[in-house]
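Other chains of the complex are left out, but the ones given are in their true place.
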Amino acid sequence: MGMHEYFKSLSDLEKIYRCPGKFKFEEHSVAAHSFKVTKIAQFLGTVEEYNGQEVDWKALYEKALNHDYSEIFIGDIKTPVKYADPDLRERLANVEESMTKHFIEEEIPEEFQAIYHDRLKEGKDETLEGKILSVADKVDLLYESFGEIQKGNPEDLFTQIYQESLSTILNFKELASVQYFLAEILPDLLSGEFTNQTALERISQRILKEHDIEQTFAMDS
Amino acid sequence: MGMHEYFKSLSDLEKIYRCPGKFKFEEHSVAAHSFKVTKIAQFLGTVEEYNGQEVDWKALYEKALNHDYSEIFIGDIKTPVKYADPDLRERLANVEESMTKHFIEEEIPEEFQAIYHDRLKEGKDETLEGKILSVADKVDLLYESFGEIQKGNPEDLFTQIYQESLSTILNFKELASVQYFLAEILPDLLSGEFTNQTALERISQRILKEHDIEQTFAMDS
């Protein structure tokens, strides 16, 4: 009980691996994922600011850093489970939320409970920072799935994750940072030589088109 | 779709590790656990038969082999989560059950669906075979937790799991196979020299006493 339990739980996040039960060439812990998402959110926020938006940095860092903390309770089970319908997913999310609430009341000293209830709640809201978190989370997932596809992982699942990530990112296409990502980063990602390179480029083009975005990848020319 | 999906899913069970997010000296996959539980159930059934009981071997093997198959959907999250109440656990169990049902309808050829609905349902019922499964499952869990305690794992969790496993086994103390386990196997388990040996022996004695069982461990004399 107390903050020691909380500090100890951080290390548990090093031992929870994303997308369990599937063959992967590289494993990613929830701790490492949270780090990368925060670093990516930092860059996306920088682009927003460069384009004249005002960024609430404190809020952005809090959201990014804590967005998967509740996975210490039931692990990473939200990655596309083929056999779960939206209702099942929501029930799982509720279970997770109840446990987080319970944890705070048991372990966090009273004077800090309100702060942590706020910090550990779902961060993907309608604020600019909530949107940047949504994008950053999917950019890292896109890199993770890309890493598997690029190495020749035969599981179709990773192509699905790649598509789903890109689609979600495109839901925020009005953001300057998303436009920067599409124009400057995605083409570099896709321009190397690797197994399935053409297939992935085609998929990306199609998804971009569905979102009415014109993008010619560097290597097409 | 089809049995190929089912065969492939067996390999996923090799990649789901029990009790995720906790430091362990040894990892145990759900596939390996299922193997050990079936082998242990085989021995317990043998003892029952030796003591005059009739064992439905087909039922026993089916129950043991399949008892954790549904973990391919949401992994192993039923190990004592400190912050989950019975209601939460039940909701998780329901989610798992729904996914199993969905999976069978999608992947198993129609002519075998009834058989697999039966095979993949909860096996720990009131039959002798259901009871043996309950015991075998906990004997393996007891060995797993013992393996951690014996190597000096400082997580208190494993002592809790040891206790809970032994308690559950003792709920079936009327079984000849449980009596054999208590008289012939548990003392050997506890008789080696290892860190916390005395503490574990004391805990075991206390739990046995709570279940009105007189057992003097070999090394006490």
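Each chain gets a letter, A and B, in the order it is written, and its residues are counted from 1.
Heads up, the rule we're going with is that a residue touches a chain if its C-beta (ideal position, glycine included) is under 8 Å from a C-beta of that chain, and two chains touch if they have at least 3 such contacts.
Values in this document were obtained by computation on a predicted structure and should not be read as measured data.
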Where 2 copies are displayed, count of copies in the complete assembly: 6
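Rule of thumb we're sticking to: only the chains that are shown with their structure count from here on.
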Equivalent-chain rotation between subunit B and subunit A, CA atoms, steps of 5 degrees: 180
Mean-CA-position distance for subunit B and subunit A (Å): 35
Complex interface listing, subunit B residues touching subunit A: 11-13, 15-17, 20-23, 72-75, 77, 81-85, 88, 91-92, 94-95, 98-99, 102-103, 106
